[in-house]
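The complex appears here minus one protein chain, its other protein chains still in place.
For chain A:
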């Protein structure tokens, strides 16, 4: 009987080397960050940062080829990997460059949704904890933002990734997105922000006429989930304390009437308090600072989360409703799966195959639970490749290049 693969951080020093040697999908990773080789030195000028054992942090890592990337990662065995911007020069040589000329040029537009930012409106967990009841918030966030980034802003290539513990990241990889200025990134983030105010603010959402179509779209997503999420799962009317919290958001003169929230649709003097309450409880909370900076470093897809052992896997939006963060494979699980012989294998015949597989290092993940997530990533890369091809055809048509 195989032992269950419970994750223990103490095992990382043993598991990580195995992960980087036989499981990390280097070929797809390199393909992603090269973006079809359209821009020269795009991969070579990309910054990576590693957090090594004992919390040693190194920035301005850069690599010239996929092979070098593999070798270095296998050698340094980073506990955490972050991806930064594409610079004007190779980041590893930034000290040799005349001061002022080394600049961040491009980077994906990114968003980071962190569950701790919702602590004031979730009752089931707080801080770094998550559970199936509050995970719905992430589902809502992804639906709202994905729609807006595609339909309003016209972006096509979005990679949603589970962060490994308590949130999700979005990488917008379109050409246009990578070229956005700081001002543009901040404008996009602010357009997408509805929750304003910190500790001191009770009423964090204020709506007034006319209601922008974006808000209406977002509301329809929230409304779909609200009853199940807030009333049932979060049980916001289930205790005096939480009812009081809700009531604190109501305009004062309503309190004298007995009120059932979902039935009170009258807009009073321009106040859409029912919509505001739903948004305050459910609407995505973004950290604008993460999205603003062109040189901001964000956790890499397929890196490990040292505290949970979970892999930062891409999320398939077609299966979003059934996505369960607790089903995401841990590094211990997949390392263990690697060693396990497959159920349908006859031990002798496939020894040769196994040996072949071991030589072609990158195919080992296919034997593990990681496989399906790499497939999601593959589809994402395919879509980008098709889109690039389409653009090149368009361009060559225009130039009458046959």
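Going forward, contacts are C-beta pairs under 8 Å (C-beta built on N, C-alpha and C of every residue); 3 or more make two chains touch, one makes a residue touch a chain; residues count from 1.
The rule we apply is simple: contacts and distances are computed from a predicted model.
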Among "DNA primase large subunit", "Barrier-to-autointegration factor", "Ribonuclease P/MRP protein subunit POP5" or "Exoribonuclease phosphorolytic domain-containing protein", the UniProt name of the subunit that does not appear here: "DNA primase large subunit"
Candidates A:72, A:152 or A:378 - the one touching the absent chain: A:152
Identified contact with the non-displayed chain, of A:187, A:202, A:243 or A:383: A:187
Candidate in contact with the missing chain, chosen from A:213, A:238 or A:390: A:213
Footprint left on chain A by the chain that the document does not show: 151-155, 176, 180-181, 183-184, 186-188, 190-191, 210-214, 216
